[in-house]
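Sharing a structure with you now.
Yeah, one chain of the complex is gone here, protein chain that is, but the others are all in their spots.
We just call them A, B and C in the order they show up, numbering each chain from 1.
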Amino acid sequence: MKHILLMDGPDHKGLIYGVTHILYNHNQNIISQDEYVSPSGQFFMRTEFEGEGDPQKIMKDLSSFLPDGLNFRLNPKKKKEIVILVTKEHHCLGELLIRYAFNELDATISAVISNYNHLQSLVSKFGIPFHFISHEFRTRPEHEEAILRTLDIYKPDYLVLAKYMRVLTPTFVQHYPNQIVNIHHSFLPAFMGAAPYRQAYERGVKIIGATAHFVNDNLDEGPIIAQDVKEVDHRFTAVDMATLGKDTEKLVLSKAIKLVFNDRVFIHGNRTIIL
Amino acid sequence: MKHILLMDGPDHKGLIYGVTHILYNHNQNIISQDEYVSPSGQFFMRTEFEGEGDPQKIMKDLSSFLPDGLNFRLNPKKKKEIVILVTKEHHCLGELLIRYAFNELDATISAVISNYNHLQSLVSKFGIPFHFISHEFRTRPEHEEAILRTLDIYKPDYLVLAKYMRVLTPTFVQHYPNQIVNIHHSFLPAFMGAAPYRQAYERGVKIIGATAHFVNDNLDEGPIIAQDVKEVDHRFTAVDMATLGKDTEKLVLSKAIKLVFNDRVFIHGNRTIIL
Amino acid sequence: MKHILLMDGPDHKGLIYGVTHILYNHNQNIISQDEYVSPSGQFFMRTEFEGEGDPQKIMKDLSSFLPDGLNFRLNPKKKKEIVILVTKEHHCLGELLIRYAFNELDATISAVISNYNHLQSLVSKFGIPFHFISHEFRTRPEHEEAILRTLDIYKPDYLVLAKYMRVLTPTFVQHYPNQIVNIHHSFLPAFMGAAPYRQAYERGVKIIGATAHFVNDNLDEGPIIAQDVKEVDHRFTAVDMATLGKDTEKLVLSKAIKLVFNDRVFIHGNRTIIL
Partner (left out) sequence: MKHILLMDGPDHKGLIYGVTHILYNHNQNIISQDEYVSPSGQFFMRTEFEGEGDPQKIMKDLSSFLPDGLNFRLNPKKKKEIVILVTKEHHCLGELLIRYAFNELDATISAVISNYNHLQSLVSKFGIPFHFISHEFRTRPEHEEAILRTLDIYKPDYLVLAKYMRVLTPTFVQHYPNQIVNIHHSFLPAFMGAAPYRQAYERGVKIIGATAHFVNDNLDEGPIIAQDVKEVDHRFTAVDMATLGKDTEKLVLSKAIKLVFNDRVFIHGNRTIIL
């Protein structure tokens, strides 16, 4: 059985030594170990190991050894379960569905939820439940409540916002803290908010980008996981930029969730540490 | 003799035909011709040609043919004369000096002006006048006035701000309209203003960039000429980002001024058209 | 009606003037015009125009005007018809199918042909004919003959080899001269031939790439249309490189065929001119 041990907290001398000692005593083989200590003295470590031992006993020894204030989690290495939220655009969803169909996603897609039914036909090709939950004739709290009830069916590990074009309220977000990944169609923090390609066109930028980030209470301000860019020139209209940008969006989102689903992303304040 | 004809204004049917006809009549050989019509119907054309004819007569025929409201300029193809403004950082200046020393700059550096004397030693290696004009004990208008008087000696075609870390007032800028090129150490419009690498670090971005732009009345908001980026990760401190960013800054500035000095950059509103 | 005029051949003074004159006389409005003259004096021009006039009459006037040796074609602006050839890998095919399903391909996919049936299920989701033509129990000429007979049903404008892993003979290729686009899983000319990611791993390169090119008689040596790259490091196994490389392959292929299907790609010797 493979496990992933995730630790973060204030650095102490001897942490690596102590942890590797415990794993050694439990006859675990370290497959990979990555650590990082921030200039301010915060310690992060991801250790992937395998062996016959009892995870409970390893946990117990770690718990005794590790100083107070140091967080640690021990995850069995397995696929995450996710629900995808979309609105009308297909490019990110299509990318995830194709990867999923060929077992390349490191996750199981339990369902897709949308406030429109435009993408129902695409989702149905892949045999995945599609929930059309319109925002029309519902207040925002009512709409979010309806989505939350649907999510309760699946109890996903993560929500992936694959071009879900509505702002989530803090009330919604606190149900899935650090478990919601969004793709934003700009190189954040440039062009926050609506119509970023229109804004990019009007500013006359020569490069456009996309940003995958965790969602927290402030729209477009959660910790950034991955970003990428493409060059444009004056010949690009705002529509052309959006067309080109979609390729970037889907690859950035794919890259970000692969990191998240493999337990490689730590959140520290508003930054991510990726090991 | 080679010339570059630059035209911009509202599009009319037959413009390319008319201009190529005139050049044909004057026995000019078109070396390259690039045009662009914006979706809103603005026409831009850069035509490089050579031949024995009389530029004055070509100008006269163009003037008769072209509709009112269409701007045109006929530049002989030759090196621009420039003055470089710097503060303390050497990386952009060093890049320009090395290129200049080996005749790769498409410009003649008439002088370097700085509000510090840190870079005097470097400039003097290359035999170029260095003017140390301190901002200490001078009001901002007095300081800018001193710089303007020095510039009057050289009457440069362009000013290049190669990490000149002071804001120029509109009064100063209007002496050199569309003739001042600045390098900004961020991917504008992200992180405008001071300490952009510190801002980038705190926002936790995964890519940093640099932007070369014309200077207009609003700091960091003039038309963008060139941008480029580099990937960073959580291991980069703000200082590391600045170190890496310098390589981007110097190449983006070099690229931008090469385009400007070759008469390839049109300004339209707050955007550039590069032909 | 929109048309695209494509011209190439030895440069002559007055070509642009003459052609724009003819289009002007026929009351055509030039939407965009791009030309390029190579250092060796070869002229290339792509002119997109629209108007009420009679294409036949425009052709006649062009034919009278243009010097011998200058090739020209007048294409109505419309979607190309294509057949896709694949083997077992799904990533490029999936990309093309999703784009096609949402009308983003600039082409109609008439059919998919494969020497395996692995991808039949994926293709059938999108309602496109799938022809499984095994190479087993057939000689290479017999196999190619069977494919050619199937292609005769569709008479496609272009064949797209979306990871078709068999070498095509010159006999086959001459049926579709300059009409076959292939994606090669390396940064050509590095790592020609089989197992390029294995080769890349063994050479220890720090960047991998993909190349879309026309197919001519020599494997991997046809004119290159588009290339792109990704960074790797020592942590990447050959399998990891292949996984990452697939994202590059599918985007490079998509970019290349968009250029080809929009009549933007000229072939000159073994190089492409893209206007």
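In this text, a contact is a pair of C-beta atoms (placed from the backbone, for glycine too) under 8 Å apart; a residue touches a chain by one contact, two chains touch by 3 or more.
What you are looking at is a predicted structure, and each value in this text was computed from that prediction instead of being measured.
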In the full complex, displayed partners of the excluded chain: A, B, C
Residue among C:Y154, C:F187 or C:F261 that touches the chain left out of view: C:F187
Residue ranges of subunit B at the interface with the undisplayed chain: 90-91, 94-95, 98, 101-102, 104, 122, 125-126, 243, 247, 251, 254
Chain not shown, touching residues in subunit C: 36, 38-39, 187-191, 202-207, 209, 223-229, 233-235, 237, 270-274
Missing-chain contacts mapped onto subunit A: 13-14, 16-17, 20-21, 24, 29-30, 32-33, 35, 37
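Definition applied: only the chains that are shown with their structure count from here on.
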Centroid distance [mean C-alpha coordinates] between subunit C and subunit A, Å: 36
In subunit A, residues with contacts to at least two other chains: none
